[in-house]
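Every protein chain but one is kept in place in this view of the complex.
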Amino acid sequence: MGHHVADRDKLLARVRRIAGQVAAIERQLHEEADCATTLQLVASVRGAIGGLMEELIESHVREHMARPGLTDAARAAAAEELLAIIRRYGK
Amino acid sequence: MGHHVADRDKLLARVRRIAGQVAAIERQLHEEADCATTLQLVASVRGAIGGLMEELIESHVREHMARPGLTDAARAAAAEELLAIIRRYGK
Amino acid sequence: MGHHVADRDKLLARVRRIAGQVAAIERQLHEEADCATTLQLVASVRGAIGGLMEELIESHVREHMARPGLTDAARAAAAEELLAIIRRYGK
Partner (left out) sequence: MGHHVADRDKLLARVRRIAGQVAAIERQLHEEADCATTLQLVASVRGAIGGLMEELIESHVREHMARPGLTDAARAAAAEELLAIIRRYGK
């Protein structure tokens, strides 16, 4: 299921900012920029991706797990999806 | 609310293993062990703590969020607790 | 200072793959794709960014810290740059 429109616009703005930063990393590598400068940029993209992931987890938990009126089966399925993501990447 | 007894015994075994590793780190620092050896041990405790955290998150999600028969309020509260932990430490 | 050309081409290929994945996240949000599917993709971008970061750290350490013939001052500066990145993002 999709996201509320306002939330989606905020998420899209986040993703576009990340896309811009990734393009800047590519440019820096082309221009043989200073190693540490590129590292800083990569590290900050990593933070931004982490922030996006938290937003999406939050939205997933609220919409598909905590929201009143869901079926037990829908909740159980959403819980397993969340746990799979936490197990694989949540470190 | 507590955990199932079998799960709790497994969790306790995990925590005791971590306590043993932390004691070994202390010993290595006392004995002025090789820096890289201690780093390896610290890194492996970090992995073990991450594993324990995943177990506890899994148990929290199953017992307090996905389990049928909970009230909407209890689920909402458990969801907020989970999200607070993910926001602060889940990176 | 820049990177060896072969390494740089590999790094650029990595970055372009990440850019493609970020574009796919944007598309999925537009199309209101399933929440868990997007989360999986974001999580895998996060892994890819982590991999890129490791490559860059490796290159930084080899070129600017471990390479014979550097001055003490250059090594000390490169060490501080590395530690700043590890302190801020290395978690």
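Should a chain be cited, it is by its letter among A, B and C, assigned in written order, with residues numbered from 1 in that chain.
The rule we apply is simple: contacts are C-beta pairs under 8 Å (C-beta built on N, C-alpha and C of every residue); 3 or more make two chains touch, one makes a residue touch a chain.
Treat the numbers as computed from the prediction; the structure is a model and nothing was measured.
K.L.:
Just list which of the chains on display the missing one touches.
P.N.:
B, C
K.L.:
Identify the residues of subunit B touching the omitted chain, counting contacts across the whole complex.
P.N.:
These residues of subunit B touch the chain that is not shown: 1-3, 8, 11-12, 15-16, 18-19, 22-23, 25-26, 29-30, 32-36, 38-40, 42-47, 49-50, 52-53, 56-57, 59-60, 63-64, 78, 81-82, 85, 88-89.
K.L.:
Go through subunit C and note every residue touching the omitted chain.
P.N.:
On the side of subunit C, residues 50, 54, 57-58, 61-62, 65-66, 68, 72, 75-76, 78-79, 82-83, 86-87, 90-91 touch the unshown chain.
In this text, only the chains that are shown with their structure count from here on.
K.L.:
Tell me the shape of the graph of touching chains, choosing from line, ring, star, complete and other.
P.N.:
Contact pattern: an open line, chains touching in sequence.
K.L.:
Quick one: report the Å distance separating subunit B from subunit C, using the average Cα coordinate of each chain.
P.N.:
That pair's centroid distance is 28 Å.
K.L.:
Whole-Å distance, subunit A centre to subunit B centre, using C-alpha means?
P.N.:
23
K.L.:
Can you list the residues of subunit C that touch 2 or more other chains?
P.N.:
In subunit C, nothing touches at least two other chains.
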